[in-house]
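Heads up, this is only part of the complex; the chains shown haven't been moved.
Order of writing sets the labels: A and B. Residues in every chain begin at 1.
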Amino acid sequence: MTTTEAIKLLEKFRAGGVGRDDVLRAFQAAPVVDLGFAQVDTHRALRKGFPEVIFGAGKTPSQVVKIAAQLFAGEKRVLVTRVTPEHARSLRRHFKRAVYHELARCVTIENKPLPKRSGTIVVVCAGTSDLPVAEEAAITAEIMGNRVERVTDVGVAGVHRLFGRLETIQRATVIIVVAGMEGALPSVVGGLVSKPVIAVPTSVGYGANFGGLAPLLGMLNSCASGLTVVNIDNGFGAGYAASQINALAEGGG
Amino acid sequence: MTTTEAIKLLEKFRAGGVGRDDVLRAFQAAPVVDLGFAQVDTHRALRKGFPEVIFGAGKTPSQVVKIAAQLFAGEKRVLVTRVTPEHARSLRRHFKRAVYHELARCVTIENKPLPKRSGTIVVVCAGTSDLPVAEEAAITAEIMGNRVERVTDVGVAGVHRLFGRLETIQRATVIIVVAGMEGALPSVVGGLVSKPVIAVPTSVGYGANFGGLAPLLGMLNSCASGLTVVNIDNGFGAGYAASQINALAEGGG
């Protein structure tokens, strides 16, 4: 209920066109309607330039296609994460412009990419087994309108590989660091740069890794100031957060 | 040595106002002289505008005073976190300008505050018991040169309290959300704003809270896109990360 509508209601009540209890109920319900959450949502969409993202895991291919169709109709830009090859096949059959990013387990659909922001998001990846998570982060950031650079296979067991790419990393606006096993890489990177670092633990490892618990705890306990962490294997979340931060750097935050 | 000071020094050197060895010494100087590491540190300080922070827990008052004295000599700006009243007394005895932030368990020492950045960091706090962690985040962000607004006691069990402060929250450049118990507040806030949200779980709670594990897991699993998380009770880390992000928004990132 907008202010205009509220005024109308009160006038109608004074004029006898509506009962006291109806007015009362309208205002009592207000908290919700008053807030105009749809509008808020629209604002968000406007500002972020990106619609809801489809999480493919646990949905049937036809469910995914239906949701994607509905979103694409309104937004002309769709990201589906955690897709199986079956999801991908169904989406590509339905959407000519669907692109299947196999390693990232994502499908993107868009008529025209968003213009790129000036800042760069660097996705640093510790080992080759962490690549699917790193790619999910990269694809997410890219479709949201960011330039992304990838720095791959620079785990701390051979820390010189990291230093060889340091210049690239130090030029970034935001850095995403993806690592499994002991998850030490974000601490080392975080100690070398002053830009926001988002750490992504992966479930890569075995034994006392406990499905990514080891790197998750490592990253949360990092002695590098200012590190923030997302859920295990949550490349999407890291890419999304990095895009939100990069948008700030743009001045359009 | 700030960037501005470094530039001045180089210009002075070019102009002949200072000798080569003095420049060399300035860049090589201090914290780790023997190793030549001062440059790195200076580099970091330049970009971040803030020196090393002293973690008070587990250090004696006299150790803290000594480290603070050394840092203050070079940087004129010191933050000590996790201080006891004893730490605070010792620091105030030694430094006239030391301010003891009792609730935040921090001491700050500075001759002149840094100029404030234009963006605002909002620190949202779920319950009154979470305030020490929220204040640690706020004090950290403030001494690093950020404007901070506090929104307190807006836990999800009375979600209307949050909506009453929504405008403040939506005006922020970066939002820190501090919550114990089930840690649901960051998810709700994250769903209402498009700016970066940093979630801080606290150890407030009992029983199956397991010292903050419950809100930590809740925040890591949040369905709100783009949320990032720091360690349990790590207000400092959240304030530091928020400052790094806010610096980007400034254009000086």
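Quick notes
FYI, a contact is a pair of C-beta atoms (placed from the backbone, for glycine too) under 8 Å apart; a residue touches a chain by one contact, two chains touch by 3 or more.
What you see is a predicted model; the values in this text were computed from it and never measured.
Count of copies in the whole complex in this file: 8, from one repeated sequence with 2 chains shown in place.
In this text, only the chains that are shown with their structure count from here on.
Per-chain Cα centroids separate subunit A from subunit B by 25 Å. In the complex of the two chains, the subunit A residues touching subunit B come out as 31, 35, 40, 44, 47-48, 53, 119, 173-174, 194-196, 198, 216, 220-221, 225-232, 236-238, 240-241, 243-246, 248-249, 251, 253.
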